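The complex appears here without one of its protein chains, the remainder shown in place.
Note that the chains take the letters A and B in the order they are written out, and that residue 1 is the start of every chain.
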Amino acid sequence: MLSLGLIRGLIVGAIGAVIGMALTMAARVALGRPAWSADPVSFVGAISWIVFFLVGIGAFSDWWRWAQGEQAGDPHHPDPNAPQWKRYFSFDPSHKVIGIQYTVTALALMYVAGLLALIMRLELARSGLQFMSPNTYNTIMGLHGIVMIGAILLGVSGMANYLIPLMVGAPDMAFPRLNALSFWITVPGVVLIVLSFFTGGFDTGWTGYPPLGARAPLGILFFYLGVFAIGLSSILGSINFLTTTLKMRAPGMSLFRMPIFVWGMLATSIIQLVATQFIGMSFLMVVLERVLGMGFFDPAKGGDAVLFQHIFWFYSHPAVYIFILPGLGIISELLPVFVRKPLFGYKFVALSSMAIAIIGFLVWAHHMFTVGLGNVLNSTFMFTTVLVAVPTGIKFFNWLATMWEGKISFETPMLFVLGAFVIFLIGGLSGPPNGTVVTDFFLHETYWVVGHFHHTMFGGFVFPFMAAIYFWFPKVTGRMYNERLGKLHFWLMTIGFFMVTTSMFRIGLLGMRRRIADYDPALGFDTFQMIATMGGFLVGLSMLVFLVNIVRSIRAGERAPENPWRSRSLEWQISSPPPEFNYPTPPVVVGGPYDYGVPGSVYVRFGIAGASDADPARTSSDNGKS
Amino acid sequence: MSTATTHTSAVVHPEYDRLALNRFGLWLFFFSESLIFLILLLTRFYLFGTSRPEELNQTLGLAITVILLLSSFTAYRAETAIAHDDRPQFLRNLLATILLGTLFLLGVVLVEWPEAPRLGIVPQEGFGIAFFSMTGMHAFHVLSGVLLLLMVYLNGRRGAYSSDSYWGVEASIKYWHFVDVVWVFFYPALYLL
Partner (left out) sequence: MEAKKAAKLRLGWIVIGILAVLTAVEFWVAIAINSALLYLAVLALAKAALIVQYFMHVNQLWHKEGHE
């Protein structure tokens, strides 16, 4: 049992939390104060829980050895005698293990958050309170939001961890230990977020605005600190992605020969590196207000509550581009494979991701039109907001042109790509009414915004994520998924999703407020709320079909051929699952990545003379089994 | 810290310039850290404009600023020394850096922090919010920098570094300079405006 890193982490972490709380109480007594005060004691307890969890799992052991002047050597030393499954529950620096850890955790969180959504939908199905107090509803709504956000961040990291080193032809990430740390720090973070439910919950929603956030029950402290841990993971991950992408590409892979997914992740990593500090600091400042009484956001003490919204949205708007840019990258990545045509306008698709990332930094205050920033700021942010539509539009037209006159085949990944295309299009079109000041005054805080947001998240992340899972399933497991169940999943999910969001748009325009547990029957929302609830359960059912498909296929799916999709990308040119250090012979990129159907075009060659003299150690005998 | 992987990493992937990767990652980390301080700096200006209480101890502010700049100077000398295999000079200058850093820390935490509330600058409200959060976040980084340098010093005494293998020295000293750069901006924002 104790050979599992996770178990050790949980035990040592729990001990650490108790020690931290005890020390804080002792210090308080020494200072002549009452021993127990919920916020400071829990704060120190939560921080030491995170640190000791990581100590217990062994995240710091190599660094500790360095600090003592010893040599830690190669980070990759999987015990050849230990069973393979144990690696997934331990501190393992291999990017493929970490990618799977991230993806599975993300899926687990999606199921949890989806369940919370279904509970909310049950409550909303009819007018009047069914089975929940408004406060519980608020906590569940906030949890649904933040757990989904965590799931999406982890899912993005999962895809990126597994795919980026493979796609750029590297044996692993640039900093493998740091990479493992980035994953494992999310686990205590998630535990803290779950803990927030059992320590009074929080009635602020996922945004945690002060002054309510500064007064809410203890639960919100754990919520803030959990988000803080996940944010730290996001920053450390982005350092790894950027270094790997910019410094470790295979010979011949210039920036404009990178797969589009890598471009999307490059833009995403830049946002993560620049913006994540802002949500972390905004939450830390509220925590300081709660724990030490520093009145950052309290006007009575010289603070300002709007300051929080500025700092918070400077991350939280670009965050949605963190969620969607990898997804849009997946769409661009898969379309040419299933259309058997070159990607139309490769450079424009690649650079539009960067453009979205950069413009994304200049739009945050469109969440604050109703705060009262004044006409000048409001209209400035309105223009920058609508500007985002330009690079997004470039992507759409290029995708359309890619599909034009192509030989489209409709396997499950392609279905999800097309679904993402349609859903994200509607998400994009429902955005400008929110981004325009005059209409936003009416749409702000209504279900219209909820519908818009879910369209962008499903079109930008969930559907591409599903497409990615089906597409790379044969690569990761060496087996094929069940095509019929996959298609069933797609159709159930799409129909259910449209039932939900169409109703949301409808009742939003009629004036249904978001974030409330109840509504007046006289408003006439009951029918559409019921349709939305039924749609929500259809989406839930589709996710069960997905689960059955994945579990059955991992255990008993038919063996996948080497390259079932006839993809040109690097990762499909090696065995499935890939060897420990990916490429037995060094890949050399000699052409464009998406020249499907172009006669005589080659993307990658292996073991070319001249490339191998740069790295004599990487021969097949040496690398694959070390 | 990673002397081990930097120069003896013939185990797995010798084709990458480990030092270049480490440096790139370290600078990305600095960039990301600098935003934390930028947020605090912006908060200070957002809440209090260019105003500043007159009561702050100017002598102390100038003294700790000079001390921190001097420590950067000795850190630079230490790195130059180890780059040319001059171990005694390296250790001497590193020790001076650690002492100056500790002096700075004591100046902030033991002198400035108890004194400011007596002058009416409390952490809970008014300018004290900015003053204590900025100096606190910075002091936290100084503390971690001192600890890092101390580890490097102890390893250096055991003979851990040489002119072709001193990434651990380089990284911690770069971090120390970074902490100094932060104070270069914090000092005028807190004491001089």
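Heads up, the rule we're going with is that a contact is a pair of C-beta atoms (placed from the backbone, for glycine too) under 8 Å apart; a residue touches a chain by one contact, two chains touch by 3 or more.
This structure is a prediction, so every number in the text was calculated from the model and none was measured.
Trainee: Which shown chains does the hidden chain touch?
Mentor: By the stated touch criterion, the chain not on view contacts B.
Trainee: I'm checking contacts with the chain that's been left out. Which of B:20, B:119 or B:154 qualifies?
Mentor: Hidden-chain contact among the options goes to B:20.
Trainee: For the chain that's not shown, point to the residue among B:47, B:75, B:116 or B:134 touching it.
Mentor: Of these options, the touching residue for the absent chain is B:75.
Trainee: Hey, which chain B residues sit against the chain that's not shown?
Mentor: Against the left-out chain, chain B lists 17, 19-20, 23-24, 27, 50, 62, 65-66, 69-70, 72-73, 75-77, 80-81, 83-84, 86, 163-164, 166, 170, 174, 177-178, 180-181, 184-185, 187-188, 191-193.
Everything below uses one rule, namely that only the chains that are shown with their structure count from here on.
Trainee: Quick one: chain A and chain B, Cα centre-to-centre, how many Å?
Mentor: 33
Trainee: Would you mind writing out the residues of chain B in touch with chain A in their complex?
Mentor: 1-5, 8-16, 20-21, 24-25, 28-29, 31-32, 35-36, 39-40, 43, 46-48, 123-127, 129, 132-133, 151, 154-155, 158, 160, 168
Trainee: So in the complex, which bits of chain A are touching chain B?
Mentor: Interface residues on chain A, with respect to chain B: 63, 66-76, 171-172, 174-175, 178, 235, 238-240, 242-243, 246-248, 273-274, 276-278, 280-281, 285, 288, 292-296, 298, 300-304, 307, 310-311, 581, 586, 614-615, 617-618, 626.
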